[in-house]
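Left out: one protein chain. Kept in place: all the others.
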Amino acid sequence: MSDTNEMSGTSEQRRQFLKTSVGAAAVAIAPGMLMFDMAHGKTEAVSGKVRWGMLINTANCADCDKCVKACNKENGLSGGLSPTDSQWIRKVELKDLRTGRSLALPMMCQHCAEPPCVDVCPTGASFKRADGIVLVDKHICIGCRYCMMACPYKARSFVHEPLHDQKPDVPRGKGVVESCTMCVQRVDVGKIPACAEACPNKSILFGNLNDPNSEISNKMRTEASTQVRADLGLDTGLRYQGI
Amino acid sequence: MNLLCDQSDGMASSSLRRALHLDLLVTVTVRVTIFLVALLCLSNIASAAESSGSVAGSYGMPKLDIGKGGHCVAPPEWMRINHMKVLFKQRDETVHQGIRAGGKYSLENCVECHASLSDNSVIGRPDSFCEGCHRYEAVKIDCFECHSSKRSVALVQEVPK
Partner (left out) sequence: MANHSPLRFKNRIFYTLVAAGGLVVLMGLYAAHMMETHGHIITGMNNQIVWGMPHVFAIFLIVAASGVLNVSSIGSVFNKPAYKVRAPLAGLLSIAMLAGGLTVLMLDLGRPDRIIVAMTHFNPTSVFAWNIFLYSGMFAAVALYLWTMMEKRMNPWSKPAGLLVFVWRFVLTTGTGVIFSFLVARQAYGTAILPPMFIVISFAWGMAVFHVVQSSIYEWNKKLLDPYVQKRMKNLMGVLVIAALYFVAAYHLTNLYFAKQIGFERFILLDGGVYPLVFWVGYVLLGNLLPLLLIYHPALGKSKSIVSASLLIILGGFCFLYVFIIGGQAFPLSIFPGYEVTSSFGDGAIGHYQPSLPEIMLGLGGVGIAFLITTIGIRVLDFVPHELPKST
C-alpha cells in the first residue's frame, strides 16, 4: 500500500513533468509546423471566408514610387514606360480642377467584387478567386483584349513581345493579358503584397476585409474612405482615403 | 461405346479413333508451340522497348540530362506517361484555388531538380530534360514561353542586384 502510494507520488510527478515538457515542446514546434505549411503553400483551396483588400492613404503618399519599383522587382516587370510596356501599378498625380489641390496615389487593379473584366472574358480566363483576388488564368487567355476595353481603371496590360527571364513564381508571356495579382505568390504563403511592404510611409494597408477585427476593417469602420468610380457599383477591394 | 462400335469396322474404327487422337495431339502441339513463340517475340519487343533507355540510341531515343536527378516525386515510367495530366491538374488547382501543395507537382519544382547542372535550364539543348524527349516525339511545348525554364539559383547568380 505504502509502496503504491510512494509510487503514485513519483509517478504523479513524472506524469506532470511529461505533460509539461510535451506541452512546451508542442508550443515550441507548432508555430514551426504552421510556418512550414505557410512556407510551402496551402494544401486546401482558398475560400470566401477571406476577402483580401487594401486601404490606401493618399495623405501619406509621398513623392516616391517605391511601390512601383517593388512591384516590378517582385513580378519581373521590365519597368519600361513605353505604351507597349506592362505596368501593373502606377503612380497617378491628381489635381482638382476647381480647387487646385494636388495629390498622388498608386493605381492598380481594384480587385472588384463585380469585375467587368470577368464578365466580358470569352473563355473565363479573367476570373475572381474565392478570396476576392481577380486574376488572369494565362493558360486559357486567348489575348483578345476585351477585358482591357472593359476595365474602368486601365488596370490591365497586354504583353506585346516575347519575354525572357521571368520570375519562377510569376509566369508571364507574350500574347496574354496581365494585371496586378495582389502578389498571390506572396499572399498564399502568408506574406503581404510587395507594394504594401515597400511603402516607406505604410500608406498601403493590406488585410482581410471579411475579418471584422483586422486592422484594415477597423480603420475602414472608423475613418472615411472611398472607392474609385464608386458610381459604377463594382464594390472594389481597394479603397482610398483622401480623394 | 460397345453398342456404337460393331464388329464390322472394328479394326478401321479403332485405328481411326487412334488417328483422330494423334491428329488432335499434333494440332494441339503445333498450336501451343506457335503461341509460345509468339509470346516470346512479344516479350522480346516489349523488353527491348523498355530497356531502350539503357540501350541508348538503338531506337533513336534521346539520352537526357536529368539535372540533379535522384528520387523524383513519382516513378519515371509513371511520370513519362502521366506528367502532362499531373501538370494540367496542378495548374488549375494552383491558379484557381491557390493550392500550392508544398510545391510537389509544381512546374517550378520540376525545373528546380531537373534543370541541367551545366546551363541551369530544361530547354535549349538536344539533351535538355524537357526538350530532349519532346523534340524526339515532335510534341511542341509552350510552357516555357511564360514559365521560367531555369532553376531559381541560376537567376540569383545571373541578375546582379
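Worth pointing out:
Chains: A and B, in written order; residue numbering restarts at 1 for each.
Just so it is clear, a contact is a pair of C-beta atoms (placed from the backbone, for glycine too) under 8 Å apart; a residue touches a chain by one contact, two chains touch by 3 or more.
On a predicted model such as this, the values are computed, not experimentally measured, just so you know.
Just so you know, the chain we are not showing touches A across the whole complex. The residue from A:Val134, A:Cys151 or A:Leu238 that touches the chain not shown here is A:Cys151. Note on the undisplayed chain: of the listed residues A:Arg51, A:Lys73, A:Lys91 or A:Lys191, the one touching it is A:Lys91.
Within chain A, the residues in touch with the undisplayed chain are 81-87, 90-98, 107, 116, 118-125, 140-146, 148-154, 156-162, 174-177, 228-229, 232, 243.
Operating definition for what follows: only the chains that are shown with their structure count from here on.
Separating the centre of chain A from that of chain B, both taken as means of CA atoms, is a distance of 43 Å.
Remark: chain B residues 91, 93, 95-103, 108, 111, 145-148, 150-152, 155, 158-159 touch chain A in the complex.
Across the interface of their complex, chain B is touched by residues 40-46, 127, 129-131, 135, 137-139, 162-163, 165-169, 171-174, 176, 184, 188-189 of chain A.
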